[in-house]
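Of the protein chains in this complex, all but one are displayed in their positions.
Take a look at chain A:
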Amino acid sequence: MSIATHNLRWEAGGRLIVDGVTLNAVPGRMLGLVGPNGSGKSSLLRLIGGLRRASAGLVTLGDCDMRTLPRPAIARRIAFVAQQAATEEDVTVEDVVRLGRTPHRGPLAGWTGRDQQAVDQALMQTGLAAKRRQSWHTLSGGEKQRAQIARALAQAPTELLLDEPTNHLDVQHQLEILELVSHLPLTSIVALHDLNLAALYCDEVVVLMAGRVMAAGAPLKVLTPSLIRTVFGVAAAIGRSPIDGRPHLYLAPVAAAVQPVSEHLRQSA
């Protein structure tokens, strides 16, 4: 058993943001959360990570109700990577990654060989070993995201939560980050905007709309044109990528679906 939610609800400012979500993350697999802006992806991730307190329902970690676990115990299992990380402090890449060891150390305990090993390994896995002494503020957006993932890996988690890790990144770095995460031997839950990236890398997806689960299952079974039209309000068709022959989602505004594209081109010419 990994993480599961049971009829989870969360209200903020009198509005219901997460409305009765039940889901189950399969151990060692990558679960994608997709849905339009404001569908509750980020809030759901924060509830799962124990960063917000649910109004009703519960989150279970293994067989435990998460509310019964102390904060450090949760942090030794679940690592969380936010959409964008910023700091005023003049820290190096290694300083950031070392933060990942916080839940494993007492307030007065020294830095052990095991801590250093975890940090070195995380830097290696994310390809940041050469930049360990570099200041955080000199990193590019993609490197900052990778440094945060390295910090999360140094936590030695069994579950990894990522909130739109590909936001603000160029295409190459988007693929790089998801490639990295999908090969980690962890259970991961990832909020994603890009449906094709979700289809490409996730073992399973959960589609959210207005805080409710609209569908869940294998990406290609779930992300059907009719569901995409209902949830995202765009027209969709499934074809094959000419690069690798894998299924690919083609998306267009609903109006464009009424007449073929060639018609459009002729008109505008």
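Assume contacts are C-beta pairs under 8 Å (C-beta built on N, C-alpha and C of every residue); 3 or more make two chains touch, one makes a residue touch a chain; residues count from 1.
Operating definition for what follows: contacts and distances are computed from a predicted model.
Enquirer: Looking at what's absent rather than what's present, what does UniProt name the missing chain, "Methylphosphonate degradation complex, subunit phnI", "Iron complex transport system permease protein", "NADH-quinone oxidoreductase subunit K" or "Malonate transporter subunit MadM"?
Expert: "Iron complex transport system permease protein"
Enquirer: Touch as defined at the start, partner being the missing chain; which of A:Ala4, A:Leu58 or A:Val91 qualifies?
Expert: Checking each option in A:Ala4, A:Leu58 or A:Val91, the one touching the absent chain turns out to be A:Val91.
Enquirer: Identify the residue among A:Arg105, A:His168, A:Arg212 or A:His248 that touches the chain left out of the display.
Expert: Result: among the candidates, A:Arg105 touches the missing chain.
Enquirer: Among A:His6, A:Arg29 or A:Arg76, choose the residue that contacts the chain missing from this document, as touch is defined above.
Expert: Per the contact definition at the top, the residue touching the missing chain is A:Arg76.
Enquirer: I need the residue numbers on chain A that touch the omitted chain, in ascending order.
Expert: Within chain A, the residues touching the omitted chain are 46, 49-51, 70-76, 78-80, 82, 85-91, 95-96, 99-100, 102-103, 105, 107-108, 137, 155.
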